[in-house]
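Dropping the structure in here first, questions after.
One protein chain omitted, others in place.
What follows is subunit A.
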Amino acid sequence: MTDDPVIRLRGATKRFRGASGVHTAVHDLTMDVRPGEFVAVVGPTGCGKSTTLSLVSGLEPASAGEVLVRGEPVRGIPAGVGYMFQQDAIQPWRSVLDNVAAGPRWRGTPKAQARELARGWVERVGLGGFEGYYPHQLSGGMRKRVALAQTLVNEPEILLMDEPFSALDVQTRGLMQDELLRLWAGSGAAVIFVTHDLEEAIALADRVVVMTAAPATVKASFDVPLARPRDVEEVRLTAEFLDIYREVWDSLREEVARSREQAVKAEGGRRVA
């Protein structure tokens, strides 16, 4: 079990039926994630990175190919999966504490016990004292902390993150990245972290997977042999970091350029039509 991949994608393809015909979001996607591994997926904006997460989480079935979690084909939402969305997905009508307690409550934990559990996680993400606040009373960064606690309280074995910090300002983003690494360390969870920010990807991950422009497929995979624990702000300035950055960027650059061309072409087509 130890080194068997916990997530396995084999030629996974996802097509959507849109207004202008069938659109292929990801095409022939093959990748593995080992238990406890932190994998960052980078690619041009809008290339279909998020679709990969939908396939693994079971929110969307694959159109072709295989998606396996712990060796089992994904049908419905697999047990032990946590998912942090790009947009706020916490319930605005519930307090911080009740939002964090929601997962255990839905899974059948008695109320008092769920709240006790939630209280610990609210504390751990640095929101002690804000238990009774409603989401609209919190800043964007604090809402992300609530979402993080809400996801981690279920102690997921697989953590899917879809550009969770992209809406935050630079300083807050750095803080949240450190926070994530601190909370993830020792959890043993496998992480797929989708981002378009290469710096973020390298600073956080054990391995960076580069996706092609749409339809997305895996282009290359780079190991990130930086020592842990890492300080996100510090590690960016080291020579090794820059070497890895250059290497990955060489691969990513072409895809970004291609994706830009596609966008221009699509825009031109729309103008002509």
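In this text, contacts are C-beta pairs under 8 Å (C-beta built on N, C-alpha and C of every residue); 3 or more make two chains touch, one makes a residue touch a chain; residues count from 1.
Just so we're on the same page, contacts and distances are computed from a predicted model.
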Query = Which choice in "AzlD domain-containing protein", "ABC transporter permease", "Aspartate carbamoyltransferase" or "Act minimal PKS ketosynthase (KS/KS alpha)" gives the name that UniProt lists for the one chain left out?
reply = "ABC transporter permease"
Ask   = Which of these, A:T45, A:Q87, A:Q171 or A:T238, touches the one chain of the complex that we don't see?
value = A:Q87
Ask   = List the subunit A residues touching the unshown chain?
value = 57, 59, 77, 81-83, 85, 87-94, 102-103, 106-107, 134-137, 150-151, 154
